[in-house]
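Removed from the display is one protein chain of the complex; every other protein chain stays in position.
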Amino acid sequence: MAKKKLNLGMIGYGFMGRAHSNAFRKVGNFFPLEHEIVLKAACARSEDKARAFAANWGYESIETDWRKLVDRPDIDVIDIASPNDTHREIALAAAAAGKMILCEKPLGRNSAESEEMVAAVEKAGVANMVWYNYRRVPAVTMAKQLVEEGRLGRIFHYRAKFLQDWTINADLPQGGAALWRLDVNVAGSGVTGDLLAHCIDTAIWLNGPIVEVSAMTETFVKERMHNLTGKVEKVGIDDASLFLARFANGSLATFEATRYARGHKALYTLEMNGEKASVFWDLHDLHRLQYFDHADEGRLRGWKSIHITDGDQPYMKNWWVPGLQIGYEHSFVHQVADFVAGLESGQPAGPNFRDALQTDYVTDAVLASARERSWKTVKQG
Amino acid sequence: MAKKKLNLGMIGYGFMGRAHSNAFRKVGNFFPLEHEIVLKAACARSEDKARAFAANWGYESIETDWRKLVDRPDIDVIDIASPNDTHREIALAAAAAGKMILCEKPLGRNSAESEEMVAAVEKAGVANMVWYNYRRVPAVTMAKQLVEEGRLGRIFHYRAKFLQDWTINADLPQGGAALWRLDVNVAGSGVTGDLLAHCIDTAIWLNGPIVEVSAMTETFVKERMHNLTGKVEKVGIDDASLFLARFANGSLATFEATRYARGHKALYTLEMNGEKASVFWDLHDLHRLQYFDHADEGRLRGWKSIHITDGDQPYMKNWWVPGLQIGYEHSFVHQVADFVAGLESGQPAGPNFRDALQTDYVTDAVLASARERSWKTVKQG
Amino acid sequence: MAKKKLNLGMIGYGFMGRAHSNAFRKVGNFFPLEHEIVLKAACARSEDKARAFAANWGYESIETDWRKLVDRPDIDVIDIASPNDTHREIALAAAAAGKMILCEKPLGRNSAESEEMVAAVEKAGVANMVWYNYRRVPAVTMAKQLVEEGRLGRIFHYRAKFLQDWTINADLPQGGAALWRLDVNVAGSGVTGDLLAHCIDTAIWLNGPIVEVSAMTETFVKERMHNLTGKVEKVGIDDASLFLARFANGSLATFEATRYARGHKALYTLEMNGEKASVFWDLHDLHRLQYFDHADEGRLRGWKSIHITDGDQPYMKNWWVPGLQIGYEHSFVHQVADFVAGLESGQPAGPNFRDALQTDYVTDAVLASARERSWKTVKQG
Partner (left out) sequence: MAKKKLNLGMIGYGFMGRAHSNAFRKVGNFFPLEHEIVLKAACARSEDKARAFAANWGYESIETDWRKLVDRPDIDVIDIASPNDTHREIALAAAAAGKMILCEKPLGRNSAESEEMVAAVEKAGVANMVWYNYRRVPAVTMAKQLVEEGRLGRIFHYRAKFLQDWTINADLPQGGAALWRLDVNVAGSGVTGDLLAHCIDTAIWLNGPIVEVSAMTETFVKERMHNLTGKVEKVGIDDASLFLARFANGSLATFEATRYARGHKALYTLEMNGEKASVFWDLHDLHRLQYFDHADEGRLRGWKSIHITDGDQPYMKNWWVPGLQIGYEHSFVHQVADFVAGLESGQPAGPNFRDALQTDYVTDAVLASARERSWKTVKQG
């Protein structure tokens, strides 16, 4: 039986362009879907870069102007994998053109941009999704199952952190192709939008709305050479961002993100403590979930290290055999699989633009709280 | 050569009374000191309890009124191991009587009480120390060495938490002998004074003054039966206490303590991230220090799990052979050893009452911040 | 610049057929090679299975008779991913037809078969490789680098084990499609050829020749229903296989493999203890290497957990960014990349058939030692 085609146009060719392309190429080999994804066109401002990227990943054609790509009638889905400052404009145009949209996170550079994007896709009635990929690390997905099954009971505490150390060197410049994440105009914020946004998306998904925050941020290196101007310029992003929070369910939380935690490359950890059970997960060993169940016999209670590689664990029957771990990239494959399955079932998979907007309301509140040194109530969308 | 005697009078017979007594008995077997500690008298209001405690630990005599103990001319040192609401009064009397004083933490129930206690011992000129024992877990002591040697460089982040789960059960009563920690009148506060105080003492010792905090607290179970009245009464203590902080050296911190973290019995963890290196420690495996050194060759960088049992590591030449771990109780032995050695050398070991007062200034600021929902500047003593 | 084509014919469609196909499809996206692999034909006895497999993985055509595939002039490389009892016959025919050959491990069911296979490829002068994929887990490859750089010094000890638990259930049948590994006629042996062979290949690669062994084996469940006959039949394979060994370099070893180690899905661990340093690796957390360096400052010595995700670590510059782990499947991608790069450079990558024969000499000696209850000298090829 021939598969239906889903023609995809990719905008961007960096780290995320690669991660998404790999997922598009692999998903059909591992997940039985009615649709196949056709890599129709890759778009980059530089023709050379577009051509090289397309050749490497097997895109059929290239564009150097995203507006042309958006207008092509042979494209069903637009994937926005370009820097944050382009998300809004592309999404608005793609929605207007009636395309489905996959957008890298964060949605906009702030919630004002994101609100426009939500309005656009909802008005156009097009499928939309944001690449908060960590929801689909199997261990995290299983944590969600456990929460939904009521195994944790009332939640008392949530804590998450995302620690990196790659910008400690004061000689690192800001801006330009590989370093746009350090340029506030392009990125919108620093670790708040880049790293904390991941933590917040997962947290809301697992534990419900965040209602108020008290935050602090810091920029440790105040000036860096700017790659685009060649001059030493003020650094506008936050290098570290920490906040206390209260969830609607009454639980308390600490959140922290930084690029100045020596020794941690990408340590995203999350933990939930419930009345009946607790879970802990760590991106550095993403194929494990730590689980403590108070219902266990007293003297045999302990944290269980669950190696998530068995067929009865989320997504894993599609991969290898028990004991053989998958990696980071597979979370993107799962997201594509769920997106396509959602189209087929009529039950769209999340997080959609509206979900991502809610994360932006939290990051906006975090930045405002840090700026104004006071507790902020989070807008609920 | 005969040892000089240090005659000790112990007030209290609970968990800390045992921990201290064990330390007093053992220290001479493992540490070569000029003094020996003589367990002269144990004091408890109940004669039966005093007698049983004295028999068990080898105290020569008993008292049932601490005032009598304080007045005894044959006592050199008073150890205050009774509940928090007794610390101030005993300390003031003991100082007035010219006794050396060892006091369980926290010093007073609040900084006002502690200030009086500091004034009293400083006026009397008596040796004084507070049982913040975690400074003397060898792994923590070694972290201090590494910081002082400049191995971490500029500090960017500090994080500490102390997680327990023993009060989740809503049927647990408050107050009375074993549960005075849940009675706000006796304890002064909940986890803030009980657990966070430990975290703060270590933090200041390792990383310098804390200058400002933003905190939140929660009492999850609002009412509990009171053991002393037999009635269900409002719970006055904080069950959980979290705060953001800034240190004088510019580093940022999260602190958290709770008795509602299912799965954690006494998980005190601390981590420091410096420009050059990071350290991490965990009370649940107290004989290990995790250390990351950025100076290591690039591809071989990683967190090193240092098993602190070798003779060149703090305190360990006095114990067994490499590979054989010590436990919780040994931190008290080290504290006694250092206290006595400090008397002998004339270089008093810390933390003294004044050091502990500084911790109280932080906990006071934490409680005030949580109450008033605003950042608070910490008083510097 | 157009890539040269390498036309591949795949025989087999099971677990390994999938693992290899995934590698062939991905390698070009991540490794810059002069050749591209063209999935020309997939072969299975069942036409339906061949067709489904080809459709899933994008093979251009199918065959149902491997002899036809071997004879096709448009095929450059034959990949043997079918059960062990077919390896010899296919390899001989493919070599005679002048095809390059990739063969799943173990090479033959015993060294007699393997010797014929080695003779055939060497006579034909065709490129040949065996899928001992664990050499190319980056952490294992880095262990090899450390050994070659002399960082471990004289080796005293080697230990390896491969523990599974999937055949404990006595109701599990033997034989047939999914369970041919339990049928001694098809598999040749049990865990000795299946799991120990992996351990031995890595061991010889890292630590040189194994010269003598003393072994014991056990078949815990003596009879199982046979899927092909429908009758309960004697189980001919070894369920567990353990041996002591001496390497040519004087080091001592223990090896163990079993499918009866409750709680372990695929726990392949290896450790080398050298005069100067030690390494440890564990397949269940394959993206980490544990390293102990005696040259570290005394009190700071410890086992370092190296998270192998950085660009200066083997193969990792081709994947994602630091901190983001790869999984099991990537070892196959690396093997394909090295095979193709070896063709291009004229420096063939190992392990080739002759290398794999040496592993068979060890497994033969292990089985003979267990049978005869005596030390056996290993034939050196």
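Things to note:
We just call them A, B and C in the order they show up, numbering each chain from 1.
Everything that follows uses one rule, which is that contacts are C-beta pairs under 8 Å (C-beta built on N, C-alpha and C of every residue); 3 or more make two chains touch, one makes a residue touch a chain.
Given the structure is predicted, the values throughout are model-derived calculations rather than measurements.
When the missing chain is restored to the complex, the residue among B:His264, B:Arg299 or B:Arg354 that touches it is B:His264.
The residue from C:Ala96, C:Ala119 or C:Ile168 that touches the chain not shown here is C:Ile168.
Think of the hidden chain as still there; on chain B it touches residues 15, 19, 21-22, 25-26, 28-29, 56-57, 164, 166, 264-267, 283-288, 307, 309-310, 319-330.
Contact between chain C and the absent chain runs through residues 156-157, 159, 161, 163, 165, 168, 214-216, 218, 220, 240, 242-244, 246, 250, 252, 254, 256, 258, 260-264, 273-278, 292, 294, 301, 303, 373-375. Seen from chain A, the chain kept out of the figure touches residues 142, 291, 293, 296, 298-307, 310, 312-313.
Keep this in mind: only the chains that are shown with their structure count from here on.
Ranked by C-beta contact pairs, the top interface belongs to chains A-B. Put simply, the chain nearest the middle, going by average C-alpha positions, is A. With centres set at the average Cα position, the gap from chain A to chain C is 36 Å. Shared interface positions of chain B, defined as residues touching 2 or more other chains, are 301, 303.
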